[in-house]
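With one protein chain removed, the remaining protein chains of the complex are shown where they sit.
We call the chains A, B and C, going by the order they appear; numbering starts again at 1 in every chain.
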Amino acid sequence: MAMVCVSDFEAYAKKYLPKIAWDYFAAGADDCTTRDENILAYKRIRFRPRMLRDVSMMDIRTKILGSEISFPVGIAPTGFHQLAWPDGEKSTARAARAMSTCYIASTYSTCTLEEISAAAPGGLRWFQLYIHRNRAVSQQLVQRAEALGFQGLVLTADLPYTGKRRDDVRNGFRLPPHMKLKNLEGAFEVCKMSLLDPSVTWNDIYWLRSLTRLPIIIKGILTREDAELAVKHGVQGIIVSNHGGRQLDEGPATIDALVEVVEAVQGRVEVYVDGGIRKGSDVLKALALGAKCVFIGRPALWGLAYKGEEGLRDVLRILQDEFRLSMALAGCASVSEIGPHLVQLSKL
Amino acid sequence: MAMVCVSDFEAYAKKYLPKIAWDYFAAGADDCTTRDENILAYKRIRFRPRMLRDVSMMDIRTKILGSEISFPVGIAPTGFHQLAWPDGEKSTARAARAMSTCYIASTYSTCTLEEISAAAPGGLRWFQLYIHRNRAVSQQLVQRAEALGFQGLVLTADLPYTGKRRDDVRNGFRLPPHMKLKNLEGAFEVCKMSLLDPSVTWNDIYWLRSLTRLPIIIKGILTREDAELAVKHGVQGIIVSNHGGRQLDEGPATIDALVEVVEAVQGRVEVYVDGGIRKGSDVLKALALGAKCVFIGRPALWGLAYKGEEGLRDVLRILQDEFRLSMALAGCASVSEIGPHLVQLSKL
Amino acid sequence: MAMVCVSDFEAYAKKYLPKIAWDYFAAGADDCTTRDENILAYKRIRFRPRMLRDVSMMDIRTKILGSEISFPVGIAPTGFHQLAWPDGEKSTARAARAMSTCYIASTYSTCTLEEISAAAPGGLRWFQLYIHRNRAVSQQLVQRAEALGFQGLVLTADLPYTGKRRDDVRNGFRLPPHMKLKNLEGAFEVCKMSLLDPSVTWNDIYWLRSLTRLPIIIKGILTREDAELAVKHGVQGIIVSNHGGRQLDEGPATIDALVEVVEAVQGRVEVYVDGGIRKGSDVLKALALGAKCVFIGRPALWGLAYKGEEGLRDVLRILQDEFRLSMALAGCASVSEIGPHLVQLSKL
Partner (left out) sequence: MAMVCVSDFEAYAKKYLPKIAWDYFAAGADDCTTRDENILAYKRIRFRPRMLRDVSMMDIRTKILGSEISFPVGIAPTGFHQLAWPDGEKSTARAARAMSTCYIASTYSTCTLEEISAAAPGGLRWFQLYIHRNRAVSQQLVQRAEALGFQGLVLTADLPYTGKRRDDVRNGFRLPPHMKLKNLEGAFEVCKMSLLDPSVTWNDIYWLRSLTRLPIIIKGILTREDAELAVKHGVQGIIVSNHGGRQLDEGPATIDALVEVVEAVQGRVEVYVDGGIRKGSDVLKALALGAKCVFIGRPALWGLAYKGEEGLRDVLRILQDEFRLSMALAGCASVSEIGPHLVQLSKL
């Protein structure tokens, strides 16, 4: 079977992954409405393509927090990559480096930060953090990440408790015994979400700031009010995200929330978005609506499930080619030419 | 099969109830448009969840007409519980008390008010009333309920005649011979709806008021005009309801009508809503739009059909857990923090 | 099988009529979009039902052009009733009289006007007319109808040519040899639509007026502009109609066009509507939006196909019962209480 578009990798993963792993990655909260809306919302946005512009020399590079990436698609933080491929996050790190883009490693990785770093020295990586009840655990993780050369700290804000994902409950999902949340070993027993601290507030940003010189990116913002608070509390970036529809169901699609957040932020910090990206043209829409870069979650896992590092590179290359082609067909030769004039938000 | 969400109980009931009973409970008027719209309308409402608020201590209790309930979900009045479980309304009363919430017993119960009271002494209960052509029957029911410690009187306003439920007509639905409308025994032959009085008007509220010191809650209001009349005639509460879509088909979904009624009432009386509640997040939406509490009809029957009192407790506990989680994920630690800022009404 | 609602008669007719007859009655133009929209448009209208109004004495009678009918549902003109039942239009006339409503007999009847009159003496009937190239034919028909006691003349305005109904083309539809367009026998060869005059204009209303003292009702109006012209040319009534979706596909649903026409007419003439009526509540919606009466086309044919006169009476009685019940549940005790306050046009 030819792997022509990202959906081909999804079909492959659904067919070949163990059901419990597929279900875990595919899961959305409750009725999965928001998970699916993330995709549908892109389809409601129409391009306004412009013709007869010189698109012979295409430049699709961009910068996020000062670092150049080869195109505006990074790897969102997702847990348990060994469920998709034996090498787990090491393959992810290698693929991201090979494609010159950014990989946000999750706290819930099945490889240590040290293994990830060693697998792909020099790659651009950010570290995703939950704040634990035991703040020393979080502090130690931040400092390990900084020491290992991670260049950004992504604080997940939308998981005071884990969303209700029905299939995981039915399956009694838990990590297979031979996989570990290696970054947390010794700190406490794995997979007990209740060790996350649901009392975290905006003031904890200041505490986090006191621990590290890394830029702080907050992930999980969906409203203008929270975007305003994020800027006020000094973050360097915002990832508009609904956790792939795995937390509160029936919140907004991320591409819809992006519009609101970008308007509130007014360029004071960089804004990114994840959720629902399946085609290069989705990336173009997100950038037209003000995102500096998008991050992919499930598509990266499908790539891993297909062929590890190579499969993820395939996924990234397809998105890269599609993004470049969409830009050209819309009349943009470089990322700087992308703007809101390119899209029309449907009345639907 | 694991019972993970309310729909699991629906599937169970559909599979195991006698068809004629399932059909009776499931029935909607005419094309069942309103029955189904009650559910679909919730899906058109989007949350605007807020992040990084301290949700470590969750308080989901509320009060209705001064009585505390453990969370804002009560049991709506529905008839013929013995069709779902041999013990009928006795199980319902016990489950409601066990979960510290309010149970509205129907005139068309298959247990007497006395049996219901005796089954769960001390539970918070309201009594649902139709006004009969023979007013003495209604008067006697009101006075029995008051004497038995029922704490509210719910007048159903939307059934001057019974709606046309096609499946019931096809099935020739009637109660099995061993079940009785026990509260009406002796008063008149059972199941003759024509004994209800279609000439009832707002002035009958005054008559009802003259019979009892119980608060009067009117059920079945769908417009601002009627909400205004209800307040003017001195009721203590309004249940926005379309009788589960069983009366006039193609009226508004209750969650849509709630917005209109809340706006008209302006806090002068408490407003509740029933119809279409299937998830804890539906409860959160209803409260965000101004309901003080919601009531569940069919989900309670499905719980009974599953395991009587225990099954209904399961349903209530699932809704309770989901409601608490939704609140936390939306950034609310107590019911008092819930407000219209949490939702966005879709343009659809 | 119990015949509970109009759709039951449709299912029966689809099952038992010869395919060529079913297809002819069911046919819509082109993609049948308008035929289906006629029904869907009703579903987009929501009631605003009012409670606690005395609905113990229901009066569902109304008057059209001064004649009382037992409820506001008449029989629209449709051709070839012998395709549905051997007795053809004689059964239709009897059923309409039995139910005390109005029957609009079609030019393309398979019984003569004389047979129709004789079958049900004293029934309220209007005659539907096409204007033929040979005006003498039309003149003779008008004068026969008037002499026979028909009380209104319905001029069909939307058929200068016959719409393209694909199934009829595929089936090579034509009347079976033993059926005749009896009203046109001798005048010209049957079923040649090209004998209709596509040059008819508004001025021909004046010619028609010169032939008869009967009130003239124009059928097929869909815009405010044409409604204005109809009033200006002195008609007594307008039937908002798209010929059951059989002429120009993708015009407006009749219930949508009704709103526009009623607004233009401002009560100067009576306005009726046909197309898409399947339930008593559809009748209530049409009246709420300003129709004085509705007419049913296909449902009447399904009734005939079921059991001739008796079947059509069944259909009418179901609609009558449903209409009465809908009125009561919406809080109206008489037709005069029905008004636009009862409905809300959906934003969809």
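Heads up, the rule we're going with is that a contact is a pair of C-beta atoms (placed from the backbone, for glycine too) under 8 Å apart; a residue touches a chain by one contact, two chains touch by 3 or more.
These numbers come from a predicted model, not from an experiment.
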{"item": "Left-out chain, listing which of the shown chains it touches", "value": "A, C"}
{"item": "Option touching the unshown chain, where C:D23, C:D158 or C:D314 are the choices", "value": "C:D158"}
{"item": "Residue of C:G220, C:G311 or C:G331 in touch with the missing chain, whole complex considered", "value": "C:G220"}
{"item": "Touching the absent chain when the full complex is considered, from A:K15, A:R48, A:K63 or A:R174", "value": "A:R48"}
{"item": "Chain not shown, touching residues in chain C", "value": "30-31, 33, 157-158, 160-161, 163-164, 166, 169-170, 197-202, 204-205, 218, 220-223, 225-226, 229, 247-252, 347-348"}
{"item": "Those residues of chain A which, in the complete complex, touch the missing chain", "value": "2, 4-5, 43, 45-56, 279, 281, 285, 321-322, 325-326, 328-330, 344, 347-348"}
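Note that only the chains that are shown with their structure count from here on.
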{"item": "Chain labels contacting chain B and also chain C", "value": "none"}
{"item": "Copy-to-copy rotation for chain A and chain B - C-alpha atoms, rounded to a multiple of 5°", "value": "90"}
{"item": "Chain whose Cα mean lies nearest the overall Cα mean", "value": "B"}
{"item": "Where chain A and chain B are represented by their mean Cα positions, the distance between them in whole Å", "value": "42"}
{"item": "Separation of mean Cα positions, chain C and chain A [Å, integer]", "value": "60"}
{"item": "Two or more partner chains touched - positions in chain C", "value": "none"}
